[in-house]
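For reference, the structure is listed below as structure tokens.
Only one protein chain is missing from this complex, and each of the others stays in its spot.
We call the chains A and B, going by the order they appear; numbering starts again at 1 in every chain.
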Amino acid sequence: MPSAISVITLLTDFGARDYFVASMKGVILNINPQARIVDLSHQVAPQQVEEAAYLLKSSYRYFPDGAVHVAVVDPGVGSARRPLLVTTSRYFFLAPDNGLLSYIYQEELSVEVRQIENKQYRLDSEGATFDGRDLFAPAAAWLTRGQAPGSYGRLIRDYVKLPIQEPAWEGKALVGRIVYVDHFGNLISNVTPLHLKEVQGVTKKSISEVTIRAGGAAIEGLKTSYSEGAKDAPHALINSNGHVEIFVKDGSAAEWLKLGRGERIDIS
Amino acid sequence: MPSAISVITLLTDFGARDYFVASMKGVILNINPQARIVDLSHQVAPQQVEEAAYLLKSSYRYFPDGAVHVAVVDPGVGSARRPLLVTTSRYFFLAPDNGLLSYIYQEELSVEVRQIENKQYRLDSEGATFDGRDLFAPAAAWLTRGQAPGSYGRLIRDYVKLPIQEPAWEGKALVGRIVYVDHFGNLISNVTPLHLKEVQGVTKKSISEVTIRAGGAAIEGLKTSYSEGAKDAPHALINSNGHVEIFVKDGSAAEWLKLGRGERIDIS
Partner (left out) sequence: MPSAISVITLLTDFGARDYFVASMKGVILNINPQARIVDLSHQVAPQQVEEAAYLLKSSYRYFPDGAVHVAVVDPGVGSARRPLLVTTSRYFFLAPDNGLLSYIYQEELSVEVRQIENKQYRLDSEGATFDGRDLFAPAAAWLTRGQAPGSYGRLIRDYVKLPIQEPAWEGKALVGRIVYVDHFGNLISNVTPLHLKEVQGVTKKSISEVTIRAGGAAIEGLKTSYSEGAKDAPHALINSNGHVEIFVKDGSAAEWLKLGRGERIDIS
């Protein structure tokens, strides 16, 4: 039942205002009018590959088998950056070879990475190439029409991986980083319960007794929901993607602590 | 023909930037790839239940019979707030029990309110529960697959209703409130033609002779379209949802009058 699997998600830094995203959708529907197109996000900060990588990691696995995830965030657009088609046991991914798929390479057991070379899946255009519209959109649409990944190009091994920062020990503290700030101002770190269990003496029961230091504040323990704890003070919990997250009830932790992406948190 | 009725609308304060809405859509399509998902709005001001309630009231009735309206705006997310499934003669509604569906209770003749208890329709997740993704999205998708409302949980009667402010008389003036400010800056009040007819001496003909006082300005009469009246002055009309609305031609009444949600207007 091919219509059941023709879901295409789009992740870009193109914004919702211009004609870029709509052009991509037009190209897709022109090739496969049955495709279901879902906006993953178009509000990635311009050219922030790492932010896009985190957004993709946080949502791709909720989609049905066979979904095609298209991610176009690329400071080097129009340059010699290779376009990739990545196949995993459940999904297809299309993105420039700039590290955007780093979490996919890390989290998926079976990954086939191809360079898209077959010009048959491209759109001709005058002027500068708009890869989202002229290359990634048609390549995605043809996948949902059943084109075999092997027909897109040859397998490669030297694809770009971003250095994914893992939390590291400094003395008795586990040092992590803020990897994403959501629109509520919640600060999402790269620390997960797996890392926390390495903190000296932490057991499943005592996991809520950690101390988190960030932006000059010391947060005692972990809550189990956003509704716990007093207002006007930062708290922490394991969020719905399994990451340690700092929040302020009904407020913005980013504003409260003056912290942003890349900054450190210490857990002890 | 089940595919004809599998429309699901989403109303949240999650914004368009993060991975929250996309995750919900993924979960829905994973359960029912035929579902048609429509964004009602994701730009509700964070945790403003009343604003969300007004948005829902203003648009739900335009959707086809059988549509499932999912509304997740909840300051108490993750707490013991009960999730609801509400069935009316034409629609399903899924929302936390915080008053978000107050207008539905008021406007629909036949309303069945259930607490969602059946864990079969939930998604398991590590970390804090993300109700939109783990509870409301799958519950909505299973409805479009034909699951009976009765299987979700038992009927309840003690659900939360917001106090919906009705216009009230103060001497010879009818006092209403601004309930919504749209992105053009139009000020939408809770006053409808039914209320206006109570103003002393107002008939269908003379309805355009009322005086509206708001933010220090006195607006004489009602226009019949936005194109009437001079620029650089506030005017009023009965808007497309049947409410008295104050506008400034090609401008923002909210800026012009320095008024926002909750503030009063007097009609005499």
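Rule of thumb we're sticking to: a contact is a pair of C-beta atoms (placed from the backbone, for glycine too) under 8 Å apart; a residue touches a chain by one contact, two chains touch by 3 or more.
Because the structure is a prediction, the values reported are computed rather than measured.
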item	value
Option from B:S89, B:S110 or B:S225 whose C-beta touches the chain left out	B:S225
Among A:D18, A:E166 or A:E255, the residue in touch with the chain that has been omitted	A:D18
Touch residues of subunit B, complete complex, unshown partner	3-5, 7, 9, 16, 36, 38-44, 55, 58-64, 67, 182-184, 193, 224-228, 237-243, 250
In subunit A, positions touching the absent partner	14-20, 22-23, 25-27, 29-30, 33-34, 37, 46-47, 75-79, 81, 125-130, 133-134
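Just so we're on the same page, only the chains that are shown with their structure count from here on.
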item	value
Centre-to-centre distance between subunit B and subunit A (centres being mean Cα positions), rounded to whole Å	31
